[in-house]
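For this depiction, one protein chain was excluded, whereas all remaining protein chains were kept in their positions.
After this line comes chain A, so read on.
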Amino acid sequence: MQKGLKLTDILVTIVISIAFGILYKIWGPLYYAVKPFGLHIDQLIYGMWFMAATVAFLIIRKPGVALLAEIAASSGEFLMGSEFGLEVLLYGLIQGLFAEFILFAFRYKRFDLFVISLAALSSCTGSLIMDFYKGYIGDLSTWNLTLLIVFRMIGSILFTGFFAVSIAKALEATGVTNLVRSSSKKDHEALDQ
């Protein structure tokens, strides 16, 4: 057995992420269109940006996929000329790392909504840390900051948790996930008979 990610895993992860990258690029202007109200309605859709990591992990189910997916999605967005420019690369890296950390804590063995939502919240925390440095969000008045954090967390659980799990379930129903997942114990037992 070869350890680590195979070419197939990497290629599939990156292609999924680039697809999300396109989505992010379409998403960006919408995000900016609702942002200037200042009441952080935009934060409800912020969770979209962490989705590549959990969707790719749910499909391939291997260590390192979440991080790679988030990096690939952000570089895809970056190379297409994102309005956010350079910062997407570092945000992607941090968000991917934070999601990966939660998945690692559960030893890449659990794929349920609870763990995926935890990974979503972790990515969310990563992005907030970046915002404290880059966006001085700590200098917002307290009620406004609370609103921002709560909205962003709700959004992450909604998109990166619920929506990602439902996408993965639907993809399993189509059968494509069998192409990329490593053979399970059940398959080996079936061969033995």
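To be clear about the criterion, contacts are C-beta pairs under 8 Å (C-beta built on N, C-alpha and C of every residue); 3 or more make two chains touch, one makes a residue touch a chain; residues count from 1.
Heads up, the rule we're going with is that contacts and distances are computed from a predicted model.
Q: Just go with whichever of "Peptide/nickel transport system ATP-binding protein", "Transketolase C-terminal domain-containing protein", "Energy-coupling factor transporter transmembrane protein EcfT" or "Putative amino acid permease YhdG" UniProt uses as the name of the absent chain.
A: "Energy-coupling factor transporter transmembrane protein EcfT"
Q: Just name the one of A:Y24, A:Y46 or A:F78 that touches the chain not displayed here.
A: Counting the whole complex, the residue in contact with the absent chain is A:F78.
Q: When the complex is taken as a whole, what residues of chain A touch the one chain not shown?
A: Residues touching the hidden chain, for chain A, are 6-8, 10-19, 22, 28-29, 32-33, 35-36, 38, 40, 55, 59, 68, 72, 75-76, 78-90, 133-136, 138-141, 143-144, 163, 166-167, 170-171, 174, 176-177, 179-180.
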